[in-house]
Each structure stands twice: as structure tokens, then as C-alpha cells.
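For this depiction, one protein chain was excluded, whereas all remaining protein chains were kept in their positions.
Residue numbering begins at 1 within each chain, and the chains themselves are lettered A, B and C in the order written.
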Amino acid sequence: MLNKWMGIVPNASEHGRSVEHMLEVCHWFMLLLFVCWGTFFLISVYKFRKSRHPKADYHGVRGSASSHAEVAVILIEATLLLGFAVPLWNKRVVDVPDQSEAMRIRAIGEQYAWNFHYAGPDGVFGRQNAIFVTPSNPLGLDPTDPAGGDDIVSKNELHVINQRPVVLEVSSKDVIHAVSIPHMRVAQDAIPGTRVPLWFRPIRVGKFEIVCAQLCGAGHFAMRSLILVEKQEAFDAFQKETMSMQHPATASVN
Amino acid sequence: MSTIATADTGHHDATKEHGHGEHHHPELGFLQRWVFSTDHKVIGLQYAVTGLSFLFFGFLLMLVMRWQLASPGQPVPMVGAFLRSVFGQTVMTDAGALTAAGYNVFGAMHGTIMVFFGIVPVAVAGFGNFVVPLQIGAPDMAFPKLNMASFWCFFTSCVIMTGSFFVPGSAAKSGWTAYPPLAGIADLEGGNIWLNGQTIWLIAMVFNITGSLLGSINFITTIIQLRAPGLTWMRLPFFVWAQFVTAFLLVLAFPPLEAAGFMQLTDRVLGTSFFMPTGLMIGQSVAQTWSGGGSPILWQHLFWFLAHPEVYVLILPAIGIVSEVVANNTRKPLHGYKAMVYSVFVLGFLSFIVWAHHMYMTGMGAKVAAFFQVTTIMISVPSVILLTSLLMSLWGGSIRFNTPMLFATAFLPMFGLGGLTGIPLAFNAVDLFLHDTYYVIGHFHYVVAPGTIFGLFAGVYFWYPKVTGRKMSEFLGHVHFWGSLITINGIFFPMFLQGMAGVHRRWYDGGVTYEQLAGPVLHWNMVMTVSAGLLALFQLVFIWNFFTSWKLGQKVGRNPWDATTLDWDTPTPPPHGNFDKPLMVYRGPYEYSVPGHPTDFIPQTEKV
Amino acid sequence: MSNLISKYFPLFTDKEVPHTVQARPDTGLYSAKLGIWLFLASEVMLFGGLFSAYIFLRIGAEPGYWPSGLLNVPVGTMNTAILIISSVTVVFAWAALKMRQLGKYRLYMLITILCGAIFLTVKLSYEWPAKFNHFGVFIKKESASKYEAFLGNKHLEVTGQNPRWEITGHLLDAPKGSSYAHQAEHNAEHFAHETGRHDAVTPAEDDYVIQVDAVNANPSDKDNDRPHFWPRETSTTLAVINAKDVESASVFAPRHSTYFATYFLITGLHGLHVLGGILVFLYLWLPFPGGTGLYKTNPEHLANRVEIAGLFWHFVDLVWIFVFPIFYLL
Partner (left out) sequence: MSAPHTDHSSQPVLDSSSIHDVPANAAEIASHAVEYLKVGAALLVLTGVTVGLSYVDFGSRNMNIVVGMIVATIKAGLVAAIFMHLKGEKITIWRFLVMTGIFAAGLFFLTYLAHSDPISGTFHATH
């Protein structure tokens, strides 16, 4: 509710609910603190101004209400941390869905675009080598590797299937970028030299924006991509069409 | 007495021969007195004035950026052509609008200048130099010459950093965080490996860091060695504690960044690859310039190892100032002084082991993430204690709302808001959503702008009479305060709303590209920008007040605020050597409204 | 009461800063002593940052890309010993001052300064230049089999060791346009002079010709599997390497590899510290007003200065104690 009031973008992923829930709890907790402290603050400022209270009291607040409040803050924070935050993260980084269940897509950043690399029907990524990189082969796919024959690459458009977990393997060719999909409540830096998995399960068909969330140069602000969450059929159509464009020979066999 | 005195330092000490005797030295020339001075008060002023100017400069850079955010691509009104001629074509178009590269230049320099050339020089070096020796009853800093060296190191860094705007390709443009490989490759194409923005940024930072290190060593030594007789640790004003811990943070956290700075420098000029991974591509081909094998993440570790403690460096002196002002103007002791002292130590300690909360997105496993979340949450506890103690201190007071107190009072809820919004960021699952958005920008500006800067304003209004012998105008002070309070919230509160909507930082066009995420909240940009413009106008009031009061303000005596601490026990302005009487401290720092005492304050030196 | 105060805090009514020479009773320290230790604490963090970079990069290094055995161990050992000796003489110099023996102080200080100077000279005129004249070529993995005779990876695999990707030695010919052409020419002349093989190097457009080190000359010799205490002579074997097969090629300069990058940065910074120490010692040794000139008026002050300069010097020694094994030996 508080999140809504603050204008949070709608959620479109399964685990996003837990993220949102936690943020909501946090915000209520903060509001509560701010209101309690703020009330005390306003009362003090009003009641103890000089004209109203000319002689200060050496001892001020007596009793230990403030210590109790502090202990309560600590307890709430500990609960949030151990009850929500840590398990949620473990789920994200330890229980990455496996090959059979999830769709694996590579997201490779470059100044200033995203390349999304699909393994194609055979499910195996082709070998890559920087020596093959050209404007038309931005990922340097090795033309002699049969596994790469059905691989497709789309620029700035990520197609995924609704309800099917996606594992994005995030990396970069040049500087650090970051994949951030606010609707999916996920983000991951794209660091050259490493490939880090990032997963989520989209639950709403639609088109959402992907942000490059790390300063990457003059074009950073415009490094926008889209994620298209589609039904299975639509995805298949996309795959087929792209393949016929990128690999006319292989595509006709299929 | 005087025989004994000479025995200690030795009668031959060079300074003595130059005539630093009992009295003021009319024979000291202008240069020695105001420029190459070793007097802590003059050095403090030098720092403060340089730092304030940089704060203002940093703000002006931001005004240009805010203009761009509210009206992307439009020439900057009135000064566009002027900016074009000063900053050149990388930064400004011929029409006088900011370019995308220029936006990054200004952004990186705004962050760098505000943090390392604005707040730290004013809060730590300026107030620290002027006030700390006075508050502990020392005649000067422990190492006056080192103090001067520290300022000139800092000043050199200022000149170098400012100069970097004028090299081909303009100043650094990779964020104040200077993450490689972006920063590693920035400005290198075709240019001179030395004369370019990022390289100069690194060199300037090395000087800046060195100056900070020398200064901090001096502070710690001074506080340990030069406390007046009777001034035991638990009788120190809280401001001194805050500076003490701050100095430790600087001494121990800055060197790793200096090391990292050297490494980035050699990456740029010697072709090493500390931070450059294997197979790095520039454009369509693998960069052959670097041998490879480095790690971009290593820089982030070393950077945040400093930069997290650094944020407490930004806030602690302000909390110290606010404590002094609150105690003085509530006319009662601080609530929980001891708890505050312990908290500030715990805060200092923990701040060294939380740094990776800025790196949640770099791909951390479960163990590391849990560790840094736990420590980050732990560090909020001492902050809560500090703020709560200050809040509790109001209760039962007899509050005088003069200008310093207004700023100090406003500091409390403003810092509260900033601190509270740090809490969701600490949970990395939530930070997944909030990282790099304007929510983060809102979080830290609440702590540094209406937080630290308000604390600094409180300090300026509070100690101005000690420095100049005159008070600043109360009326203009009130105008400055209310104007700043309202407009500054107008700038920073909408940032939370934008952040929640998914607006990210470092966007040149303020979000126009992203219809879905920024579209619904784009209108806030105008509100924020107008507020920033108005805020600037209210700062002019301050600047006017600051300079005119020097000659026209109401004259005051030694202790215009009826304060208790030793800084108010000197002549105004304090002479060379500070004190005109032997000192002995008999009591704690905040003995206000002691029951049964005729006046409502008892100076620390009063025996009763 | 006021007597007591003036006894322990004699200067609070004077304008001079107290405790520059005398210790403050409650801390037992004079200010400079505290100051130098704080400085050293920051130095610990400075070198700490560099060492943590070393650790980070070394664990991150792929097998075969962290060279070892390329530095000259006897020279390093000698330099270590020199620093240790200078650490002893500097405490002696301080003790001599404490006992007010100016002559001895001068002698010990002189030895210290000489030790420092020898250390630096060895570093700058011998160790570093020797590195800059040594060349290494990393072979691309896919081309490694072509150079098996120099790499010996089969042998290494059988014996369960990390593979080798680099061929090192003296460069006798470099591809056209290489910035090492001049160095190669010089080495080639030297080679011809030494061996009498004047036509051994036939210029080619895009080859590196390297007079290889013993390891590459005989890569499957078991004796070569471990680093050697006495550096081995460069063999007279020549390796001809096509530029296409090369991943990176460089003299042993900082840009050679992250190993040499850390080596040069850390030893360079350490060297600067040595230089700084020498300058301070010279100042204290010569009759400047703040150096031995101080002896006449306030020997205790001079002794304190020597003590803090000595503390700095010991620290520099202490850093070297770690630098030596991690770069030279392990």
C-alpha cells in the first residue's frame, strides 16, 4: 500500500512479490519510526521553546523509554534481516534453476547496446572468440562450430516465455554495464571477464523496459532495451523468424 | 614558570627566534600571517573558505545539470554562451546546452568536489582546525608546520582538479566512483596519457589524500597530547570526539584508495592491468594495450573500503557541531553523552566492514552477502542511538531558536529521513530493486545536504562570532534557513518517488528515453529543478550575510552564547597561542542549568 | 595545585606547543612519537591495499599466468641483508645519541645511509634494468602445440604441474614496427659477438626471435621444474615465434603481466620510501640546524628525531621482509 502510494512500478515476476513485501514492511517500519520520533520532536520543539519554558531542566528525560525504543528497533531490524532478507538472497543465488527447467539466455553488454544470445533449438551455445567479432557478428560466434549454427542473437530485445524461469547469464564486452529490470525486481552488473547468472520467473505477458544501471559512457542514458514476455507460440514464432534471417540455411531445415 | 617553559621546547626553537612571543606580532607580514601561516586558526579559515567556495562551485555544476534534467537539450539560459566559452566543446554545444559527455563530466566532478573538496575540507579540516585546539585548550596543533603542509597539499590538489576542466576532452567523466574499465580507458584515445581528465583526477586525488592523511595524524596527536590539565577524556566536548573518530577513519581508510589510485594511474600510463580483465574489447577489437589478468571488482573493493567510512567522515563532524549547538541552545546537558561517545566509536569500527553494501549487484554469493547485510544493519544501531540522544536532549530544555539552533534542529529529522531510507538499501534483495535509482540519490542527499550542510551552516553561524568578533545577521539567517529548508526538501523528496517508479541515476535526459519507467514521474524533474534554483537564491542571502557581517555585524565579547566549553574562554578573536590565562578544567562540557547555580551555565574552567 | 599543573603542563600559558620533546606524563609519549606511529598505521593500510591487490590478483590468475623464478634471488637476499644491517646500525646511532656519543652516532648513521644507498643502487642500476632487457612472449593457447619444444606442456601435464604459456629470454629480432626493434638489434649484435653466429638471426617481417632461457631451451628437464637459487644463463637456443601466435609480448616491465605490475608498483613505492628515509637521515647527519646542529643545544631533541626517523626506517625494512619472499621466492 505504502509502496503503491510512493508509485512503485508494478511487479511482473514471481519472486518480485517477496521483494515488494519486504520493501513494504521496511517502509511501514520507517514510517512508524519517523512518525513516533517526529511527534516527539515536534512536541519538544513546541513545548520547550524559550518563551514557553524559560528555565531548562538539568536532567531532561528521565526513565529509559528511549532505550526500550532502541531495543525495539534492533529487534525489528534483526527480524527483517534474518527472517526475510537473508533467505531471499539465498534463494536467488544458491537455488538457480537448472537447464531443463529454465531458459538460458546470455546478455552481453557493449557500449551502448545489449546483445541477447539464445542457444537456439539445440540448447547449446556456440563457441565464441573475440577474433571473429565484426559488426554483423557482435559476439564473435565461431562459424566453424556446429553448436552455433542455430544460435540467434537479438539486439536490445529480450524475448522470454511467460511463466518459464529465465536464467540470464550477464556479461560485458567492454566496460561495466548492468542489467536492471525494475518490473522483474532484478538487477545484475555486467562485468567484463565474468558471466554471472541472474534468474527470475516472469508472470505477466507484456513489454517492459530494461535499464543499463551502471554508468558506461556518454551513451549510458539511452542504453535502453525491452523485455518481451510472450506466450510460448509467440516466442517460437520469434525464434523461427530470427533464425531464418540469421541462418537462412539452417532455418529451412527446421 | 618561564624557565620551566623554555626547558621543554628548548629556547633555541626556530619559531621562537622569529618572534612568536607572548604578544601579537605586528612584524609578521601579510604572507606569513594569512597565506603561509602555521596558526591553526588561520589554516582552519583557509580550509573553510576554500571548501565553501568549492561547495558553491559544486552546486553551480549541479544547477546546470538540473537545468538539463528538467529541459533536456535546451541551452542553459543566460549563461549558456559563457559556459560554452569556459568549458569548451566537449561539455557544451555551440548553442550553449550541456552535451551527454558534459553531463557525465559535471556529474563526476559534482560528486568528487562535494565530497573531497567541499564537505571534508570545511567540516573536518576547517571546523576541526579552528575549533578543536580551542576546545581542548591547546595553544595550537601538535605539528603546526605539518598543518601548513597539509593545507598546501590540499590546495595543490584543488588547483590540479580545477585545472582538469581545461585539458582536451575536459575533466573526469566516469562518476565520482571512477569504476574501471570505464575510467581506465576514458580519455585515452588519441590524447596525451598525462594531460587528460581521468589521469589528472587520479593525480589530484593522490594530493588530496596525502593532505588529508597529514591533517588527520595531526588531529589525533593534538587531541591525545594537548588536552588542557583536568580535561579528561569524558570531559571532552562531543565535537572533539566526533573529530577524533573521523580522523581515525581518514588515517586508516584513505590509504587503500591511494594505493588503488596508484594502480589506476599505472593502468593508464604504464599499461599495467590491475583492473583490466583479459579479453577486454574496445569497439570491435580486443584491446592490446593491457596485458590482462586484472579485476574490475578489485577497484570497487578498494574504493568502497574508503568510500563507506568516508560517508561517516561526512556526517560525524556535522553531528558534532549539532551536538554543541543543541546543548548550548537547549541550555541543558546532552542526553546520554557517554552512550553517544561509545556509539561513535562503534560506528567508526563498523564502518570498516560494511563497504560491500555498495557492491550487492556485482554478483555476491550467499555468505558474503549475509555478512555485509548483517554489518550494515548493525551500523544503523549506533546512528539511531546518536540521533535519539540528540532528540532526547531537546526535552526539558529552554530552547533559544537562534539561527544556529534552527539549522541544528532541522538537521535531526532531515538526517533521520536520510538514515531511514538507508535501511531498505541495506537489504540486498530490496536493493536489487532500488540500486542505482534516484531512491539512492535521495537517501544520500538527505544525509549530506539537509544533513551535513545544515550542520555546517549551524557551525558557521555559531562560531562566526569567535572568528570575527561579530555576529551574523539573525534576520538574514532566518530567511536563509526557512528558504533553504523548504526548497531543499523540494529537491530531494521527489527523488524517492522517482526512484520507486524506476528512474535511474546518471541519466543525461532525465528519463525521457524511458517512457514506462520515467514517464509517469517526469514532471517532478521540473519541481526539483525549480527548487534547486530557488535554493541557490537563498544561498546568495547567506553569502551576502557572511561577507557583510564581517564588518557590519553586531560586535560581541568572549562568550556571546553563554557557552561552557573552552573555545569560549579565549579572547575574541583568539590571539596567537589562543589563551590569555592558565587553564584548568574542573567539569564536563555541558554544565548548563545546574540546579542551585546562579547562572544557567558553568564554564569548564570555573572552579565553584 | 597550580604548582602541580606547572610542573606537568609547563606550557599552557606560553604560546609554544608543548610535548615536542618532553613526554606528556599521562600518555608517556612525546608528540612526534605518536605522530610517526599514526603515520606508520596509515602506511600499513597503504601497503595493505597493495598486498590485498596482490592476493586478489594472484588467486584470480589462471594457471600458467603467474610467473615465478624470474627474479634474481641472490641479489634479493643480499639486499635483504643490507636492509637488516641498516636497521641495526640505525638503532645503534640512536643509542649513541642517547649516551651523548656524537662521534659514534655519526659513524652509525653514515653506515645506515650507505646501506640505503647500496640497496637503491642495486635496485635501480642492476635489478630493474636487467628486467627491462628480458623478454617474454605469451603464446596463444590454440597455437601452443606449435611451440611445444619450448613450452614442454606434455612434460608438465605428466608431472601434474601448471602449464606454461610463455617463452622468455633475450629478444634478437622483433616484428616490424615493434617498439622493441631497437633493443632487439642491440641484443642481436651482442649475441653475434658472443657466439660468433653472425647469421643466426635472419630478419623476418613478423617474427619474434628469442634467445631463450634455460627453462624454454630444455623444458622437459626435471631440473627446470623448480626455480633456481643461482639464476641460470640464457641458452644459445633460438626460438622463432610468429606474431600471429602471440597473445602478448613484452619486456619484463609493469605491462608484462599482473605479476610484474604488482612487483614494480610495490618495489617502486618501497624504493621511494627508502629514498625518503635516506634524505631524512642525511639531513639529520649533516650539520643543519635541525640535524647534528641540534646536538649542541638540545641533544635529546636530536635523539628523538633520530628515533622517529629510525621507526620509519624499520618499517621500510619490515615491508621488505614481506616483499622479498612473495616476489622472489614463492
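Following the convention adopted for this analysis, a residue touches a chain if its C-beta (ideal position, glycine included) is under 8 Å from a C-beta of that chain, and two chains touch if they have at least 3 such contacts.
A quick note: this is a predicted structure, and the numbers were derived from the prediction, not measured.
K.L.:
For the chain that does not appear here, which of the shown chains does it touch in the whole complex?
P.N.:
In the entire complex, chains touched by the missing one are A, B, C.
K.L.:
Would you indicate which residue among A:G140, A:G193 or A:G217 is in contact with the undisplayed chain?
P.N.:
Hidden-chain contact among the options goes to A:G193.
K.L.:
Could you tell which one of B:G215, B:G293, B:G442 or B:P560 touches the chain left off the display?
P.N.:
Final answer for the missing-chain contact: B:G293.
K.L.:
Please identify, in ascending order, the residues of subunit B that touch the omitted chain?
P.N.:
Subunit B touches the chain not shown through residues 3-4, 6-7, 10-11, 224, 248, 252-253, 256, 277-279, 292-293, 297-298, 301, 305, 349, 352-353, 356, 359, 363-368, 371.
K.L.:
For subunit A, which residues touch the unseen chain?
P.N.:
92-94, 96, 167, 169, 193-197
K.L.:
When the complex is taken as a whole, what residues of subunit C touch the one chain not shown?
P.N.:
7, 22-23, 25, 27-30, 33-34, 37-38, 41, 44-45, 48-49, 51-52, 55-56, 59-62, 64-65, 73, 77, 80-81, 84-85, 87-88, 91-92, 95, 98-100, 226-227, 229, 298-300, 304, 307, 310-311, 314-315, 317-318, 321-322, 324-326, 329-330
The rule is short, and it goes like this: only the chains that are shown with their structure count from here on.
K.L.:
From the C-alpha centre of subunit B to that of subunit C, how far is it in Å?
P.N.:
Going by mean C-alpha positions, subunit B sits 37 Å from subunit C.
K.L.:
Averaging only over C-alpha atoms, locate the centres of subunit A and subunit B and give their separation in whole Å.
P.N.:
Computed from C-alpha means, the inter-chain centre distance equals 32 Å.
K.L.:
Centre to centre, by mean C-alpha position, how many angstrom separate subunit A and subunit C?
P.N.:
45
K.L.:
Tell me, which residues of subunit B touch at least two other chains?
P.N.:
Residues 295 of subunit B touch two or more partner chains.
K.L.:
Show me the residue ranges of subunit C that touch subunit B in the complex, using the header's touch definition.
P.N.:
Against subunit B, subunit C makes touches at 1-2, 5-22, 24, 27, 29, 31-32, 34-35, 38-39, 41-43, 45-50, 52-53, 56-57, 60-62, 65, 248, 250, 253-258, 261-262, 264-265, 269, 289-290, 297-298, 301.
K.L.:
Quick check on the complex: what are the subunit B residues that touch subunit C?
P.N.:
Touch list, subunit B to subunit C: 1-2, 4-5, 7-16, 20-22, 137-144, 146, 213, 216-218, 220-221, 224-226, 228-229, 251-260, 262-263, 266, 270-274, 288, 290-295, 298, 301-302, 305, 576-577, 579, 581-584.
K.L.:
For a test of understanding, state which residues of subunit A touch subunit B in their complex under the given definition.
P.N.:
Within the complex, subunit A touches subunit B at residues 3, 6-9, 18-19, 22-23, 26-27, 29-30, 33-34, 37-38, 40-41, 44-45, 48-50, 53-61, 66, 69-70, 73-74, 77-78, 80-81, 84-86, 88-90, 92-94, 110, 130-131, 133-135, 173-176, 178, 180, 182-183, 185-189, 191-194, 196, 208-209, 211, 213-222, 224.
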